[in-house]
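In this view, the complex is presented without one of its protein chains, the others remaining in place.
So, subunit A:
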Amino acid sequence: MMHFTTDQQTLNDLNIFGKPGSESIFSLFDKTQTRGGSACMQEMFRYPMADVDKINHRVAVLQYYTDSGLMFPFKTELFDVIEQYLENTDERSKLQPKVSSVADKLKGLIAEDPHLKNINAGVKAIQELLGALEIFLGNKSSRQVDVEVDPMRKLLLDADFEGLLKEKKGKGLPYETLAAYDVLLRFRKQSSIRTCLHAIYQLDAYLSIAKLAKERGLCYPVALPADQQEVVLEGVYHPHVKGAIANSLKIDPQGNIIFLTGANMAGKSTLMKSLGIAMYLAHMGFPIAAQKMSFSVRDGIYTSINLPDNLNKGISHFYAEVLRIKKISQELGQNKSLFIIIDELFRGTNVKDAYEATVAITAAFAGKRNCMFVVSTHIMEAGETLKAKCSNIKFVYLPTKMEGSRPVYTYRLESGITEDRHGMIIVNNEGIVELLNKNKPQTLNYEFFNR
């Protein structure tokens, strides 16, 4: 099966992982209780899926947990103890049959054997976990949906654990019994315990996602076959922007290129990032910051939004842009169904080149009917030219309203092309040209040079 592909630049653009310690899409979802849960979350983020059934299955599982309102049913401290206990698989570390000597007893009186102490704690922790599992699986209200608890149930039903489950809690085990359990847990059944633990970690991750979905009222996407070539998004917004305005957008074979115009602050980049994040999360089967979403499964996503200059390498900004487009083009040339986002093509060059390049590249994109594109630019003339040239481009813009000399942004998508720009408004608001014109020396007045 093909994986959903992407690259580092795209992950950076969409801030999927972010810098350690900073806010990112990953950190938004990762409110897991256990370290293992966080690792499962990480795994899901690393490998989005490109298979309709798998995505819809994940969606169903997450939807189930979101509806159930279940809380993580285990004590989180248990897992560190168990992990540490299971770590040691050295045969020599098994407890040896006791030779009851006076010396040993004295040793035991003076200081507890740390190895013995560890084993005791590990066995106890697993005993406690089994108890909790019994309650959790017994209490579960609905059993119709497969919620991926099989490995847990299997472990619980294993006759080998019956004895441990029945041991009185809080009571110390005799040395010989402890040694026997130790062999059972750490050696004989290590792998099925690990399988069960992984299922619990996965549950932890699911519950963390479900909790966020519930808190924020996120919606679950519906995956459609790739050849339907359709993405429908209603009320999509950026999950990191407080009070973000939601927008709706439809991409279909009649308009598989979204041509976005708008002024600098009008919210183009934010909208493009929202779309990218929604598509990325949707391919993980995760809930989306939107009211409704259905999408044809893609083979990958590539974006060019925050392109860094690399002047140290002697690469100019324009050249960096070209290289990025080239990289994306190579992916496109392999006949994959991709989702492409390109923000403000060709900033680092003159107007004419930027215009020509935008038209040429966008027209070439338009030939790729099995891909979807979101392209933004300030060169509205490029939009007009493309309108005449290609039929499958949808033109939308983010408007700017003027309140006096102050620009106000609605962040609501409208259809058409806009000419709004206000680099000049900002320059004018600062009064630079007026300031200069006001004090301008009268035509070559030599008088003040001779002060």
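The criterion applied here is as follows: a residue touches a chain if its C-beta (ideal position, glycine included) is under 8 Å from a C-beta of that chain, and two chains touch if they have at least 3 such contacts; residues count from 1.
The working rule: contacts and distances are computed from a predicted model.
Selecting from "SoxY-related AACIE arm protein", "DNA mismatch repair protein", "Branched-chain amino acid transport system substrate-binding protein" or "Carbon monoxide dehydrogenase", the unshown chain of this assembly corresponds to "DNA mismatch repair protein" (UniProt protein name). Per the touch definition above, the residue from A:Met44, A:Ile258, A:Ala354 or A:Leu413 contacting the chain not shown is A:Ala354. For the chain missing from the display, the contacting residue among A:Leu70, A:Val231, A:Leu332 or A:Val396 is A:Leu332, taking the whole complex into account.
Contact residues of subunit A toward the unshown chain are 264-265, 269, 306-309, 311, 314, 316-319, 322-323, 325-326, 329-330, 332-335, 344, 346-354, 356-357, 360-361, 364-365, 367-368, 377-379, 421-424, 426-427, 430-433, 435-441, 444, 448-450.
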